[in-house]
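What you see is the complex with one protein chain gone and the rest in place.
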Amino acid sequence: MTSDIVFFLLAAISVFTALMVVFSKSPIYSVMWLIACFFSIAGHYVMLNAQFLAIVHIIVYAGAIMVLMLFTVMLLNLNKESEPHKSILSKSIGIITGGMLFLVLLAAMRSTQLGPYSAPETTDVGFVQKVGMKLFTDYLLPFEMTSVLFIAAMIGSVVLAKKERNI
Amino acid sequence: MEQFIQPINLIAPSLWVPLLPLLGFFLLTFFGKQLKSAGPWIASLLVLGSFLLSVYLFVNLGNKQSLDYDVFTWMHWGEVSLNFGFLIDPLSLIMLLVITGIGFLIHLYSIGYMHHDEGFVRFFSYLNLFIFFMLLLVMGNSYLIMFIGWEGVGLCSYLLIGFWYTNDAYNDAAKKAFIMNRIGDLGFLLGMFFMLFYLGGLDFATVLSNAAEFEKGAPLLVVITLLLFVGAMGKSAQLPLYTWLPDAMAGPTPVSALIHAATMVTAGIYMIVRSNILFSLAPFTLEVVMWVGVATSLFAAIIGIKQNDIKKVLAYSTVSQLGLMFAALGLGAYTSGMFHVVTHAFFKALLFLGAGSVIHAMGGEQDMRRMGGLWKYIKVTAITFLIATLAISGIFPFAGFFSKDEILAAAFHHKIVWVLLSVSSMITAFYMFRLFFLTFFTSFRGTEEEKHHLHESPWTMTLPLAILSLFAIGAGFLGMPAVMHMPHWFNGFLAPVVETSKSILGEAHHVDHNTEIMLMLLATALAVTSIVIAYVFYVSRKTVPEPDTETKGLAKWVAKKFYIDELYNAVFVKPMMVLSDVFHVVIDKLVIDLFVNASAWMVGFTGRTLRLVQTGNTGFYLFIMVFAMMVLLLIQLVQ
Amino acid sequence: MLSLLLLLIPLVFSIVIWFTKGITSRAAALVGTLVQLVFTGYAYNVFLAEGSKPFEYLYQMAIKPNLVFHFSMDGISMLMVLLTNLLLPLIVLAGFNRFTERANVFYSLMLLMQMALIGVFISFDAFGYYIFWELALIPIYFIAFNWGGQDRAAVTLKFFIYTLAGSLLMLFGFIYLYTYSPQNSLDWAVLKANPICSCEQGWIFWMLFAAFAIKIPIVPFHTWQPDTYKTAPTQGTMLLSGIMLKMGTYSLIRWLLPIVPDGFKEWQSVAITLSVVGIVYASVIAIMQRDLKKLLAYSSIAHVGLISAGVFTMSRVGLQGSLTQMFAHGINVVGLFFCADIIMNRTGSNQVEGIGGIRKVAPRFAGWFMVIVLGSVALPLTNGFVGEFMLLFSVYSYNTWLSVFAGLTIILGAVYMLRMYQKVVLGDAIIENMQFEDLKWNEQLVLGIIGVLIFALGIYPEPIFELIEPVLKTLTP
Partner (left out) sequence: MSELVNTSTPQNWYLLLSTLLFSIGVMGVLIRRNAIIILMCIELMLNSVNLLLVSFSAYAGNTDGQVFVFFIMVVAAAEVAVGLALLVSIYRNLGSTDIDVLSKLKG
C-alpha cells in the first residue's frame, strides 16, 4: 500500500512539474521545473528497483543536460519573457491535438494485452552488476559505438557553436 | 522414282562440283594479288573441272539412276529437321551441264573481255561465287537448299551488276535487282512455310510425295504454287517484277550473258519443273503461269522493238523468251519449257557474247544508231551473231526452231494463247533482225576514231563464240519433233521427272502430223516475213532510229517502256519514302514522344504543386507531424 | 562455383584497370576480357561435359526477407554468357587505335558492365537478377554520359529514366510474386513450379513485360533508343545493342514465359502484333534515316521485333529461332556499329549521304562491311538467315497474315541496308581529297573474326542448337 501511495505522490509531482514546464512563461522557470520533473522520474526508477539507472539519470539529465540548458538560456539572455505569444487559436489547437493524442494513446493502451509475465525469479534486474554484465557482454559493440557517437556530437557542437570568422 | 538406286561412289564427285568454284572464289578473294594474272585462269579451270565432273556424273548416272543424299543437318527443332543435302537427277544433270559448260565458256570469254579492267580478279571471284550458288540451286535436294542458291545468285547478280561501283546508276540498278528479287523471295519463303507446315518437310521427296495425296485443285496447293510462282516471277523477270532485268544490263556483258540470260533467270523455270507435281495438281496456278507468261512474252517483245541499246534489246528479248517458257510450263509442257531453257541458254549466251564482242570492238559504245556495217570488220562475231539471231527467230534447223515449235504446238489447242505466242515470236524475229541489220549492215555511223579502233576480239573471246554457235545450231536436234520420226532424246531423258505430272494432267493434246507440219511452216513463214520486213526497213531503206528526243506518240510510250518504272516509282518508292519520314517525324517524335514527355511533365507538375505545402513554418511542420502520428495510430487501432 | 568466377574475373579486372593509366588501361582491358573469354571456353567445355552442376552457387544474403543470390547455368545462360564474353574482347579491341580520355575509367566501367551482364544471365533468383539488371544500367549510363556526343545530358537522362521506370514496374511484379510464392522465395525454379492464379498473371505479365519491352525495345517503347545509340560512344553503343538489348529478349524467355505462362498466353496476340508492327514500322523509318547510327538503331529495332515476336509464339521453333537470332544479331550489330564507327572516325561525318567512294580507297573495309551487311539482311548461309527463317516460320505457324507483314523485313531490310551501303561505300567520293585509310590491324582482326563467325554460324548453327534444345524442351509444351 505504501508503495502505491509513493507512486501516486511521485506521479502527481511528475505531471504537475511537466505541466509547469510547458506553461511557465520564463525559460529559466521551465528549466527548473524540468529538473524537478526529472527528479521525480528518478524516484520512479528507484521504485522500480532500477538503482543504476536512477543514479545515471540524475547525473546525466539533472547534472549535465539541464545545466547545459541553463547555461544556454542564460548565455542567450532568454531569461526574460521575450517570447511573443502564439494566438489563442493556435494554442488551443495545440492543446486539443495533444489531448487527442493522449486519448488515442489511452485507447491504444486499453487495447494492449499486458503480460502475463512469469513472476521474475530475481529482483536484481536493475542492479549495477546485472546491467554491467549485459552492457559489457551482449551490448559491447553498441556500447563502444556510443563513444564514437559522443565524439561526433562533441565535435559537431563545437563546430556549430564556434563563431564563424571568415564570412 | 523408287526404281532409282543410290550409286554411293558418285557422292564425292558430286560434292566437288559446287566446291570447286567456291574454292576458286576464296582463292581469288584472299590471294588475288599474289596470283596475279593466273587467277582468272585458275577460276576458269576450276569451272572446267566442275564441268568435267558434271559430264562424269551425267555419263554414270544417266536417267535411270539418281543421287539423293544429306550432308549434314542444318536446322532442326522438335521433330522437324532440315538437312543440307543434294539431289542429282536428270533435271539437275541437264542444268549442271548447262551451267558449268556455258559458265566455263563465259569465264574463258571474260579473260579476253575484262582484261583491261582494274577489277579483273574480283570479277572472276564473283563469277565463281555465282557458279557455286547456281550449282547449289540446282543440286539442292530441298526447297531450302534451292533457296540458298536462289538468294545467293541474287547476291552475285547484285555484286556483278554493280561491278563498276563508282557509277551510281549502276549501283541503283544492282540494288533494284536485289530488292525486286527479294520481293519474289518473300513469296518463295512463304511458300516454303506452307510446305513445311502442311506437307511435313521441305525436301523434294517428302513434299512431292505428300502433295500427291491431295486431290487436284486443292486450295492449299494452289496457294503454295502461287507463292512459289511469285518467287519465280522475281527471279525470272516476269510481269510485274521484270523491270530489274533490263536495268541489270549495267553489268559487264559476260555477266549479262551468264546470269541474266543463260542461267540465273531460268531458275524460276527450273523450280517449277522441279515441283511439277505441285503445279499439275493446281490447275488454277498453271492458268496463271500461262497467262503471265504470255503477257510478259508479248509485252517485252513490243518494248524490244523500240530499244536502241544493243544490250537492252537483248534484255527485253530475254524477258520475252522467259515469258514463252512460262507459257509452256503453264500449258503443262514442262519438258518443252525446259528444252527451250537449254536452247535459249546457248543462243542467248551467244547473242550476248556477240554483243559483248561488238561493244569491245566499238570501245564501249552500246547504241546501235552509232554502229552499222560492222560485218566486214568483225567477221567471226558477225557470223556467230547471225547464227544466234536465226536461232532465236526460229528458223530451221537452228536450235530455237525446235524448242519454240514444240511450245507453239503445245499451245495449239488453246487458240488465243497460240495466236499471241505466234505474234510474239514474229515480233521477236523482227526486232532481232532489226538489231542485226542495224549493227552489221549498211555503213558505219560512228566517229572516225571509233572506226579506226574496230578490231576482231582475241581468241579467248571468239572461241567461246564458235563453240556456242555450234550448240546454237545443233542443240535443237536433241529434241526432234515427232513428225521427223526421230527419237525425242530430251523428253525421254527428262521423262522420269515429269511422269507423275503426265498422269495427273492426262495425255497431252497431240496435234496430228499434218497439222504439226503446217504449224512449222506457218511459224517459219511468219519469221521469214518479219525478217523481210526488217530487211526492207533497215537495209533497203537504210532507216536509222530517230534520236530519243524526236520519238512521239505511241512510239514514245514503247520506247519509254510504257513508263512502268516511273509508275512503280510513283506508286511504291515515293510513298514509302514519304511514309518513312512521316513515321519518323510525326509518330516517333510527335505522338510517342508526346506521351513520354507528358509523363515527365506530369512529374514536374506534381513537384511544383506539392512544393507549396512546404511553407517553411516549423510549427506547422510539427503540428502536421503530430497529427499524422495520431492518424496512423488511429488507423492501427481501428483495424 | 564456376559461375562465381565468371563474375569475379571481370570485377577484379575492372578494379585493377581503375588504377592503370592510358595505354596500359586498354591493354589491361583486353587482357582481362581475353582471360574471361578463355575461362568461358573452359566453362563451356565443363558445361558440355557435366551439365549445369559445377555452376550452382547459392548465397543467402538475408533470411527474412528471403534474399538469395542464386547463380546457375543452363544452355540459354551459357549461350548468352558466351555471346557476352565473345563480344567484349572485340569491343575492347575495336577501340584500340583510338584515344580515349580517362581510359582507365572507361574500360573499368566496361568490365563492370560485363560483370553485371553476366550476372543477369546466370542469376536464377529474381533478387540477384534484379540487382544485376539495375547494375548493368549504371556503367553504361556513365559511359554514355561522359564519353557521349551531342546532347548527351538530355539523351542519357531520358534513357536512364525510361529504363528505370520499366525496372520499377518489374520490381513491383517481383515483390508481388514474392509475397504470394509458397515459401516466400524468388527462386526461378520455385516461381516456375508454383505459378500464381491465372487471373492475376495478366497484370504481372504487364509489369515484367514493361521492363523488358523498354529494354528490347519494342515499339512503342523505343523512343529512347535511336538517340541513345547515336549519342553514346560507339563502344558503348556496341555494348548496348550487342548485349544489353539481349537482356530484354533473354528475360522474356527466362522470366516471363515460365513464370506467368497464362498471362503470356493471354496477351500473346497483343505482344506479337506489337512486335510485328514494330518490325515494319522501324524498317520503314530506317529507309530514310540520314544519320548512320540512327539508321542502324532502327534496323536493330526491326530485328529484335522479330526476335520478340518469335518468343511470343511460345513455340519451340520460335524460341529456338529467337535465341539463335539473338546470338547472330549480337555479332552482326557489333560489326555494323564498328563499321559505322570507322567511317565516322575517318570521314568525320555521321551522315548517310555525302560520303561515298570508300570502296575505291579501302576495298578490304568495303568487303568486310559487305559481309556484315549481308549477315544483317539475312542472306542464306549467314548467321542471320538461320534465326530469321525459324522466327518467320514460327510467326507463320501462329498466324499466316502476320508472317506476311513480318516477312516484309527481308525486303525492307535489303532496301535500307543496301541504300546505306550504296550511299556510304559505293559511288564516287563526294568529300574532296578524302583520306580514308584501309583497315588497321586491330580493325582487320575484329572484322575478320566477326565475318568468320557470320558464316560459321550460318552454315553450321548446330553448337547453338545443342546448347539450347534441352532447355527449350522444358520450357515449351
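Labels A, B and C are assigned to the chains in the order they are written; within every chain, residues are numbered from 1.
Just so we're on the same page, a residue touches a chain if its C-beta (ideal position, glycine included) is under 8 Å from a C-beta of that chain, and two chains touch if they have at least 3 such contacts.
The model shown is predicted, which means the values in this text are computed figures rather than measured ones.
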- Would you mind listing the shown chains in contact with the chain that isn't displayed? A, B
- Out of B:N514, B:Q614 or B:Q639, point to the residue that touches the absent chain in the complete complex. B:Q614
- For the chain that got dropped from the picture, name the residues of subunit B it touches. 611-619, 622-623, 626
- Absent-chain interface as seen on subunit A, which is shown: 3-4, 6-7, 11, 14-15, 18-19, 21-22, 27, 30-31, 34, 37-38, 41, 44-45, 47-50, 52-53, 56-57, 60-61, 64-65, 68-69, 72-73, 75-76, 78, 83-84, 86, 90-91, 93-95, 97-99, 101-102, 105-106, 109, 112, 114-115, 117-123, 125-126, 130-131, 133-135, 138-139, 142, 146, 149-150, 152-154, 156-161, 163
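Definition applied: only the chains that are shown with their structure count from here on.
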- Message: Quick check: how many Å separate the C-alpha centres of subunit A and subunit C?
- Response: 61
- At what distance in angstrom does the C-alpha mean of subunit C lie from that of subunit B? 37
- Interfacial residue positions of subunit B with respect to subunit A in the complex: 619, 623, 626-627, 629-630, 633-634, 636-637
- Of all residues in subunit B, which touch subunit C in the complex? 29, 72-78, 80, 144, 147-148, 151-152, 155, 158, 162, 165-168, 171-172, 175, 178-179, 182-183, 185-186, 189-190, 193, 196-197, 576-577, 579-581, 583-584, 587-588, 592-593, 596, 600
- Task: Would you mind writing out the residues of subunit A in touch with subunit B in their complex?
- Result: 90, 93-94, 97-98, 100-101, 104-105, 107-108, 111
